[in-house]
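First the structure, in the form of structure tokens, and then the observations on it.
Of the protein chains in this complex, all but one are displayed in their positions.
The first chain written gets the first letter, and so on, giving A, B and C; residue counts start at 1 in each chain.
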Amino acid sequence: MKMYEYMGKEQFAKFGIPVPKGRVAKTSEEAYQITAEIGDSVIKSQILSGKRGKAGGIKFTADPNEAKEFAANLLGSELRGLIVDAILVEQKLKIEKEYYLAITIDRGTKCPVVLASTKGGMDIEDVPEEYMVKYHVDYGIGMMAFAAREITRRMGLGGGEAKQVQAILQKLYNMFTTLDAELVEINPLVVSGDAVIAADAKVTIDDDALFRHKDLPYVEERSESEKKAHELGLAYVDLDGNIGVMANGAGITMATLDTIQNYGGAAANFLDAGGGAGEEATAKALELIMAKDPKAILINIFGGITRCDDVANAFASVKKKAEIPVPVVIRLVGTNQERGREILQEVGIEAYDTMHEAAQKAVEFAKN
Amino acid sequence: MKMYEYMGKEQFAKFGIPVPKGRVAKTSEEAYQITAEIGDSVIKSQILSGKRGKAGGIKFTADPNEAKEFAANLLGSELRGLIVDAILVEQKLKIEKEYYLAITIDRGTKCPVVLASTKGGMDIEDVPEEYMVKYHVDYGIGMMAFAAREITRRMGLGGGEAKQVQAILQKLYNMFTTLDAELVEINPLVVSGDAVIAADAKVTIDDDALFRHKDLPYVEERSESEKKAHELGLAYVDLDGNIGVMANGAGITMATLDTIQNYGGAAANFLDAGGGAGEEATAKALELIMAKDPKAILINIFGGITRCDDVANAFASVKKKAEIPVPVVIRLVGTNQERGREILQEVGIEAYDTMHEAAQKAVEFAKN
Amino acid sequence: MAIYINENTNVLVQGITGNQGTFHTRQMVKYGTKVVAGTSPGKGGQKVDDIPVFNSVAEAMQNTQIDASILFVPAAFAKDGAFEAINAGVKVLVMLPEHIPVHDAMAIMNYARAKGTTIIGPNTFGLVSSGKCKIGIMPNQYFIPGPVGVVARSGTLSYEIVGSMANAGLGTTTVVGLGGDRVVGLNFIDVLPEFEKDPETKAIVLVGEIGGTAEEEAAAYIKEKISKPVVAYLAGKSAPPGKRMGHAGAIIERGMGTFEGKVKALNAVGVEVASLSFEVPELVKKVLK
Partner (left out) sequence: MAIYINENTNVLVQGITGNQGTFHTRQMVKYGTKVVAGTSPGKGGQKVDDIPVFNSVAEAMQNTQIDASILFVPAAFAKDGAFEAINAGVKVLVMLPEHIPVHDAMAIMNYARAKGTTIIGPNTFGLVSSGKCKIGIMPNQYFIPGPVGVVARSGTLSYEIVGSMANAGLGTTTVVGLGGDRVVGLNFIDVLPEFEKDPETKAIVLVGEIGGTAEEEAAAYIKEKISKPVVAYLAGKSAPPGKRMGHAGAIIERGMGTFEGKVKALNAVGVEVASLSFEVPELVKKVLK
């Protein structure tokens, strides 16, 4: 779950990481008031996307009326394809230096890794390798003081600045582990006078750990279909093509999409029905797929634990209840495949043996 | 630092471990009130000693007036050589079973060790070995649920009782590590109806970690002299003999005491002056020793990092300022020993070469 | 021979009395796996078919030699179950559950490393040394003995490929499911040297997907250390960046882990990447000649 900047900063503050004075505004009137309170302000639209400045989503002003007007224009409008529901109004910092700090998970060492650079404020991909400090944290011991010192040493920091960054590193690490974060990123971390302040916040919480963080604000990133699928225990992603897809297993679903593409088609969705494809789940899955208004549907089942006759029965039952207005191509192999195919024949469908034959057929249907 | 039972139970409650209803009383009026509130009560004198029942320090009553009278008699009185400053008044439990639970530190494995038994309520030394479960906790992972389950399994517990003891084990372990405890002990842990309740509390906090637990109530166990010594950075213990002792190093100080005993004497104190024996510390150390009204003083210095001339100068300076009314025997060897002996000679003292000669002489003086 | 597990591996099932646990235990036994014990807290003393149930892994190990364990517990309890097995000294642990919090996975992997336990998964179908021992939930019928070692990031796709190989007369030595999560116990570079050492394995099939850099690292490793022929198939060619395709690991983030990058890295070290899964058996037959 990605957090909006303002939520990330609220968490920063909670964990003791310095952030600029200010707060979120959900109405233009609030924006007016905050700028009136803090004076020289930066107003930032809150969307889950970078490059907000270039898109016109950020403004500097000391005038509450200007703040209000800007907020009024932004709130409810679309920016980089996303609706702006909130804006963050905060004190404009005198920026002397911009650093970069982030903690994420390293798949190779299976440990948290700190990324740190004295070249912050830009896209992190653009930072030259020699300016990027990578420090693998020993998971068992966490971010001890010596580790934080070592990171600032490698960054080339000294004096009080180094001490402040060390403190921020320890707090950021605490937040990273306490909140089950996948990513905590401060870019830029700003040196302003004697202070070191987090001027932006990018925080991603592990969806699989949200059950133990009920106190966190929830940010919905999923489309309506994705939400519905999630409730049904299906892995579902909206895509742009016109062939509805259902398969069992993430890898095979991806492979089905690839195979469709290989034959010149495009999938309307990713839908992994997993192991259990009972009648209700199958019906709901088809409903989700139909909502995308596809020109054809491809069902790709490799029965292992999933039994082909179960899948066929579920599909047949759905088909009997409601006509499916587009061609359905089914590939069905594995456990009890003969019985499954018989059941499908009864509802007028001839199952295919292989994924590529089925995909080819679906692409053909979708082109007509 | 040992905690009184009521303080231990306050901590138990804070960490979620069930304790009987009730609270501490520091006046007989409070005792009256608590019994009036909770009815059937047990009243326990709060001293840092076991076997309070046999000494008359525990009473059962449901009558507030009786509670008041008992408290009035106990408060301020002496029990097992200790003054009773507080009493704990709490609900009398219907005791069905008595268990034992403790967590302490195992020197060998350098890990916490859980001691658990279904034979609680007695002195733990009296529990037969076959009824004592010893579980070494893997320090890096702590008391995970599986470990708690394994302990109750080995204890032979089942059902809801096992689940409650598991929860208590996890909370007790959390308390053990959070509070830097050397020992947390529940004896007995009482099964009363459906509930499992800590009926007693023995908690010892690591003195060396008290600096990070300023919020804990402080319990002073040391004598006035021991307190004063502690402030001076000296390790000091009151003893019962008549030879005042000062040496440099814990081991050698112990050995000095042993040597005195070997020759038929007895030390009045243990005083380890450590490495730094400057003039002020020496003066204060002698003051502490003199307060014990000894019949002789033995100073045993093996100079290594400690320089003999420094020690001699410090002693000579003290001696010049105030007469010491008892014989002083000094053993002085090591770095700069010649210069040190010259300085002592100037104040009329002939230093000894060996610990045993010096100890013999001190014993001789003390006998006269 | 085979890698990690063989016909002598004694297997424990953690959570044997649940529906899943019991069903798959029977499937494993049917395959020939020596399932010697199960655990289920509070149900010690019971039996599942002929298999004794214990209250804890420690208790099971007091009674029986155990080499490997498979975990059938909900994701929220997986950490405790894994730590229990590792703490008790299990040498190979198969973790099926998906949706295990990634910080829990980190904790498990670091503890396993300290104790010398090999973790398969999480979010895996398990592993099978064909004809000898299956520890997992894969359908029995496709895993027939043969000369090909398979290591895969995804489950059903592996069945698809192993199935198409079986149809083409190509059996497998060991098939290892690494698991679809971001943090898993084994990566390709851990399994490749095992296949290299295994005399029965004549060719290796690597089933990868988008996300992470495991395939790129595998390519670098193959270049330096692997003399046996390797064939690959990668899923996710058509996946848009930033979207998670079911597997937590299958996400293209910050331009890392793209399909094209992986294919390029593998091709550069002489590994042919099949465009369609059904082409894998042909490519394997070609390299086996």
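In this section, contacts are C-beta pairs under 8 Å (C-beta built on N, C-alpha and C of every residue); 3 or more make two chains touch, one makes a residue touch a chain.
What you see is a predicted model, and the numbers here were worked out from it, not measured in a lab.
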Chain not shown, its touching partners among those shown: A, B
Given B:Ile58, B:Ala72, B:Ala235 or B:Ile324, the one touching the chain that is not displayed: B:Ala235
Touch criterion as defined above, residue of B:Gly121, B:Pro188 or B:Gly249 at the omitted chain: B:Gly249
Per the touch definition above, residue among B:Ala13, B:Ala62, B:Ile95 or B:Cys111 touching the missing chain: B:Cys111
Contact residue for the chain not shown (choose from A:Arg80, A:Lys97, A:Lys119 or A:Arg149): A:Arg149
Residue, one of B:Ala31, B:Leu101 or B:Ala267, that touches the chain absent here: B:Ala267
Residues of chain B (touch criterion as defined above) contacting the omitted chain: 105, 107-108, 110-112, 124-125, 139-140, 177, 180, 182, 206, 208-209, 211-212, 235, 237, 239, 247-255, 257-262, 266-267, 270, 272, 302-305, 333-335, 354-356
For chain A, the residues touching the chain missing from this view: 138, 140-141, 144-147, 149-150, 153, 158-159, 162
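Just so we're on the same page, only the chains that are shown with their structure count from here on.
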Reaching chain B from chain A through chains that touch each other, fewest steps: 2
Chain separated most widely from chain C, comparing mean CA positions: B
Which of B-C and A-C has more C-beta contact pairs: A-C
Whole-Å gap separating chain B and chain C, where each centre is the average of the chain's CA atoms: 55
Whole-Å separation of chain centres (CA-atom averages), chain A against chain C: 27
Numbers and ranges of chain B residues touching at least 2 other chains: 140
Where chain C touches two or more other chains, by residue: 114
